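One structure is given here, and the rest of the page talks about it.
Complex shown without one protein chain; remaining protein chains in place.
All chains are identified by letter, namely A and B, in their written order; residue positions are counted from 1 within each chain.
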Amino acid sequence: MGKPTVGIFGLTGCAGDQLVILNCEDQLLDLVALIDIRDFLMASSENRTDCPLDVALVEGAVLTNRDAERLRAIRQRSNLLVALGTCAVWGGVAALDRGADRSQLLEEVYGEAGHGYDSSHAQALREIVRVDLNITGCPIEKEHFLAAIAALLNGDTPVYPSYPVCTECRMQENNCLLMERGLPCCGPVTAAGCGARCPDLRVPCIGCRGPMADANPVSLLEVLEQKGFDRRQAAARLRTFAPEGVA
Amino acid sequence: MLLADEVATHHPVLSDNPYQPHMARIVRIYKMVENNHLFTLRFLEDRLAHSFRHLPGQFIMLSVPGVGEMPISISSSPSRPEVLELCVRRVGRVTNALYRLKTNDVVGVRGPYGNGYPMQEIMGNDILLAAGGLGMAPLRSLLWYALDHRDRFNNITLMYGAKRPEDMLFREELTALVDRTDINCLLTVDADPGGTWKNHVGLLPTLFDHAKIDPLHSYAAVCGPPVVYKFILQRLLDLGFPKNHILMSLERRMKCGVGKCGHCSIGYKYTCLQGPIFTYWDAINLPEMI
Partner (left out) sequence: MKILKLPKEKLDLFASVVQQFGELHAPVEQDGKFVFRRLTRWSDARLEYDRTLLPPKKYFLPPRETMFRYRPGEGFLPNTEGLDQRLILFGVHACDVYALNILDRVFAGKFPDPYYQARRKNIGIIGIDCTPDKHCFCRSMRADFVDHGFDLFFYDTGDYYQVLVGTALGDDMVLATGSVFEPEEAADIDDYKRRSWNKRRSFQLDVEIRDLPEIFEMEYQSEIWDDLGGRCLSCGSCSMVCPTCYCYDVVDDVELGSRGGNRTRAWDSCLFANHALVASGENFRGPRASRIKFRFYHKQRGFVAEYGRPSCVGCGRCITACPVSIDVVQVIDRLRRVQDVASR
């Protein structure tokens, strides 16, 4: 059996997740020995843009018709499609205000020329195509990417934490920024997996990994309000990386 | 990291570790029903294959290396040792991985765990086994145990219903029991579109019309989806079965099988220690039981 063929793609996003893959310096040689990366524009100038793929890893959100078309084409040629990063999984920062009037925004930013642009509100990949695996994070964790490849090579899917950042933060015995310092920490509703990186450095969680499956943002909002935060601003903070962050 | 060969062998983690899976070979995979295969396992170590003893109704923790571990009830009877038969429904990550394995691949096994059916109590009485759909898997161990020790039990009745003939677990061996005189083997299907089924057609509870039951001297072992419990339990109660003579096999999430990890607790009990066989009386007295 040949090596599985893999494509790595970016839609609208910062390419940070693709960079994480390239930063797996200690594992890159192992990786290319195990998988056949056929299409990875960011890393290679020789790409096969039409061959079938066993796995497509797609970063970024869908913000244009062109993004949507590319995504559908990728889906078509791939057996498994993996959403890479918070933008692909949740819409990300670009989905901050999906209700906004798009044409008005375009005009504000680009003036008259804005009307001609191909632009729509940000969507997560799963809103356009079927997604087989979500690897969230802004950017993704290197370990999660490697675990995904290791598991997929065995025909399996990786298991990521389904609990919130608080759990990891407590395991690390950090002081609680929300309770002890009254900081607007999104840890209680944000998917863990980062090792509570920010609270560990005494920076409150901004929710960059998107909500955990079982989040209770309404209750967190009440807490934040009691601590003197404006409810609308607090809600916007919880929604920064995922439009569904606050129900 | 220190590994087994680098530390003294008397270390309890090495010598007496209840979490230690023992490797077993898949000697046979029999596709009984779509996504319900029967896996026959034999420990690599002959000593273990000879010495492994279980009770009907007990379970093992099955490891698919690199994927995970899960509880699986033992479908083979202790009266037929040397191998373990596991009827595994393909339903999640670990079972999916198991289904990717082939004959001669190895898996991990530890156990047996759980209470099993109260055989001492049941002996000398009638047994009624009532299963619907996939519920036959844990009951099959009890069935063959009773048939292999036929003199220790009075009347044995099996009532088993599936949707169609091709959905019936252990179909060949069970249909072969229909003609035996030492068991009243009643098999039914909800429908028989192929027209090849030679047994009963109709819902499971209709089999009660063909069974002779003496509720005060019987134990009933019931297993199946919730709808089976709903109808069968009511019929048994109507017949006058004492609630502590109705035995149920429960399924819970388990990570250890030995009363530590906390996942299988129901109310105040651990399914892995005090179960998975509970009486109906336990069931109605424990919160979240069914």
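Just so we're on the same page, a contact is a pair of C-beta atoms (placed from the backbone, for glycine too) under 8 Å apart; a residue touches a chain by one contact, two chains touch by 3 or more.
Every value quoted in this text rests on a predicted model; they were computed, and no experiment measured them.
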- Looking at the whole complex, which of B:Met32, B:Ala49, B:Val67 or B:Ile277 touches the chain that is not displayed? B:Val67
- Contact with the hidden chain (one of A:Gly85, A:Pro164, A:Gly193 or A:Pro243): A:Pro164
- Query: Of A:Leu34, A:Leu106 or A:Ile206, which residue touches the hidden chain?
  - Reply: A:Leu34
- Footprint of the hidden chain on chain B, which residues? 1-4, 7, 11-14, 16-23, 63, 65-70, 89, 91-95, 106, 108, 251-253, 255-256, 258-263, 265-268, 273, 287-288
- Footprint of the hidden chain on chain A, which residues? 27, 30-31, 33-34, 146-147, 149-151, 153-154, 156, 158-159, 162-164, 166-167, 170-176, 178-180, 187-189, 202, 213-216, 219-220, 222-223
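The rule is short, and it goes like this: only the chains that are shown with their structure count from here on.
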- Centroid distance [mean C-alpha coordinates] between chain B and chain A, Å: 43
- Query: Which bits of chain B are touching chain A when the two form their complex?
  - Reply: 66-68, 93, 96-97, 100
- Which chain A residues qualify as touching chain B in the complex? 154-157, 159
